[in-house]
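Note that one protein chain of the assembly has been removed; the remaining protein chains are unaltered in position.
Note that the chains are named A and B in the order they appear, and that numbering of residues resets to 1 at the start of each chain.
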Amino acid sequence: MTRILGVLGLLAVLYAGLWLSSESGLSGRSLTSLANDQGRYGVVTLGAALVIITGGIDLSVGAVVGCAAVLFGTLTRDGLHPYPAALAVLLFGAGVGLANGLLVTRLKLQPFLVTLCGMFVFRGAARLVGTVVDQSQVTEAHPEFAGAMNALTYVLVGKDEKGALVFPAMFAWLLALAAAVGFFLHRTAYGRYWYAIGYNEQAARYAGVNVDRHRTVVYVVCSALAALGGLLLFLDSSTVQADSAGAGQELNAILGAVLGGCSLRGGEGTAVGMVLGAMVLPAIEKLVTFVGMGNRVIPVVIGLTLLIGTIVDELIRRRSRLRG
Amino acid sequence: MSRLSRALLPVALAAGLAAVPACNKPASGRIKVGVVTNCADPFWDLCEAGANKAAKDFDVDLQFRQPEALDVSRQTPIINSFVEQGVKGIAVSVINPKGQKKDLTRVAAEVPLLTMDNDADPDTGRLCYVGVDNKAAGRAVGRLVKRALPPEKGGVIAMFIGSDISANGGARIQGVLDELATPDANGADATRTFNGRDVKGKMYGRYFLVDGEAKTDGGPDKNPQQYPVTMLERLEGVPDVCLVGLYAYNPPAILSAVRANKLVGKVKIVGFDENPVTLKAITAGEIEGTVVQDPYNYGYKSVEILAAVARGDKSKLLTQPLPYQVVTKDGGPDQTADGLTIKFPKAADYAELVRGQFASIGKSAGE
Partner (left out) sequence: MPTPRLEVTAARKQFPGVLALDGVSLILAPGEVLAVVGENGAGKSTLMKVVAGVYRPDAGEVRLDGRPVRFAGPADATAAGVSLIHQELNLAENLSVADNLFLGRERTTAGPLRVLNRRATAAAARDLLARVGLPADRAGRRVEALPPGEKQLVEVARALGLDVRVLIMDEPTSSLTQRETETLYGVIAGLKAAGVSVLYISHRLAEVRRCADRVLVLRDGRNAGELTGAEVTHDNMVRLMVGRDLNRFYPRVHRSGAGAAVLEVRGLRYAGGPDTPASFEVRAGEVLGMAGLVGAGRTELSEAVFGVRRVTAGEVRLGGEPLRVRSPADAVAAGVLLVPEDRRLHGLVLEAGVGFNLSLPNHDRLGSVLGVRPRAEAELHRTWIDRLRVRTPSAARPVGLLSGGNQQKVVYGKWLARGPRVLILDEPTRGVDVGAKAEIYGLIDELAGRGVGVWMITSDMEELLGMADRVAVMHEGRVAGELAGPALTEEAVMRLATGGAAA
């Protein structure tokens, strides 16, 4: 509980700020679009957080997001129907995760290094697959896909055929996925094993847990969620650029996970915390726009807000520990 | 520890709240307009200076945002939150006209929208385009190239640009090539041998375009210096080379690469836009010249038009492109092209003007 008090407080301050900053700051419309952004961030954060819980790290997330987005655009533009294309993209993500997992567990390589290399490889792969993709390219090349594309967009992103946001579908997906993650993490043996691996891999191994397999599974989940994030990115944005789509998402995801109570040492974290942690950065970004802050101060304000949030969080945690 | 935390906690919370100027709630009745650029660059600082001036002159609240990266997914959320805040007008430098068409159409249906610097499809319902005719500006660049390497002899050219998918990028490149091309040599494939290696390219007139395309670097945040550096390594010892930089940050990047290889004067440079480094180098004779768009005017005009439209006055909408200017070391008399009066200011004079514009937003003209 105390693990999420800090992030709850930070979110409360941010939403209060939104309310104060503009008459429309907390309008249904702006909350909906904020929630949708949070959803897209959150889906990716969930996977990264799971890896962190098992004591690993995945820096390839952002590149996988970008690569998946470009891949989906290119596949559909070149004539693959959107539904199988979506499935293919998720499988691509799972494949990336499998590769990461096997490299980490079989060759005993450092996750940091493996996934950093992955970051370059998949960013490059995205550029090889295509430079810029957008929905108009797809529907121009294949007008027959328009229906499926619109349906996917509506169901996954919550936007109608005109691109207007109808409901925060991505946030709904985040909640659904977080519920699933929470179930596995807190109610099943899988979760126990992941926590145990994160706390003390040796003890888990000696207890007969198949540590390598579980680690690999978690990397697969992480990269598949990143690929889903890429799919959402493509459907949500009007244009996806291979060189920048998803760039920095790996750090945003790690940030969300840590704000939500995951420890980079592993073994700590809750599904609720992951959702809350992922909600912070989009809220800050929304807030600085609403406040009309100058471009040059925005990065500083974002950094300081996160830092202050972290300090408050740590203080609350220490106090509760002293009392406990 | 506990005393420290007791002291820090309220301080931290207060600081968090203070980061949110509560006083920013707009006074009711005041018109608010938003401007969003395609990326962050000194070019856009000049635009911001003009926009600020116009906001003051026409009594509106202005939000001016430069997204950190040349990326639609950074720009779209800013446009959306402008709409959510209920601004009365939006000016956008469009990044991908095709891809963004749907979104911009939706926005234009709700809020007066104009495009600046980079146009969108007029079908989006945008009010008008504030900017130069990039193809014509590209032709002016082509004329500068011809001045550096006379067309009878031609030479080897390489072009650098942030993106060739944006309307302005594509048009600028096309303008340069159109100007250089002759009816018998307009993009014909060719191969030349530099330093023992075959290099493919295309011929425009007597000019050999290395690799047959402009090199795109993705934006100022993506280490644009590496492209001219690599190019110079490939062209080592080749005579009659002219490097052309078509986005504001490209000419300085090219210049530093040329300086690093001690090729100043041997390799010609033609630029675009008024980066202070570019202007200074023109005065010093290191760069042949540059074609400028006067971004200060973009900002000023955009806000002026949006303010007027918000008050119901549509008379200020532009019907034709703004004129570009050609900056060279010695300047020259005005000329007329495509029905516009084109100025030829001296680099030193123009640098002074730019310095003043930077100063008005509290920035020194970084050199």
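The criterion applied here is as follows: a contact is a pair of C-beta atoms (placed from the backbone, for glycine too) under 8 Å apart; a residue touches a chain by one contact, two chains touch by 3 or more.
All figures in this text were calculated on a predicted structure; none of them were measured in a lab.
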Contacts of the unshown chain among the visible ones are A
Which of these, A:V65, A:V96, A:A126 or A:A196, touches the one chain of the complex that we don't see?
A:A196
Residue of A:R29, A:K162, A:R187 or A:R296 in touch with the missing chain, whole complex considered:
A:R187
Identified contact with the non-displayed chain, of A:A86, A:V209 or A:A227
A:V209
Selected from A:G62, A:G93, A:G246 or A:G267 as touching the chain missing from the view:
A:G267
Note that subunit A touches the chain not displayed via residues 183, 187-190, 192-193, 195-196, 199-200, 202-210, 267
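As a working rule, only the chains that are shown with their structure count from here on.
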Here the gap between subunit A and subunit B, centre to centre from mean Cα coordinates and rounded to Å, is 33
Please name which positions on subunit B make contact with subunit A in the complex.
1-2, 5, 8-9, 12-13, 15-17, 19-22, 24-26, 40, 48, 61, 63-66, 68-73, 76-78, 80-82, 84-86, 95-96, 98-103, 105-106, 165, 216, 218-219, 222
Within the complex, subunit B is touched by subunit A residues 9-10, 13, 16-17, 20-25, 27, 29-30, 33, 37, 131-132, 134-137, 162-164, 233, 236-241, 243-245, 247, 285-287, 289-292, 295, 299, 301, 304-305, 308-309, 311-312, 315, 318-319, 322
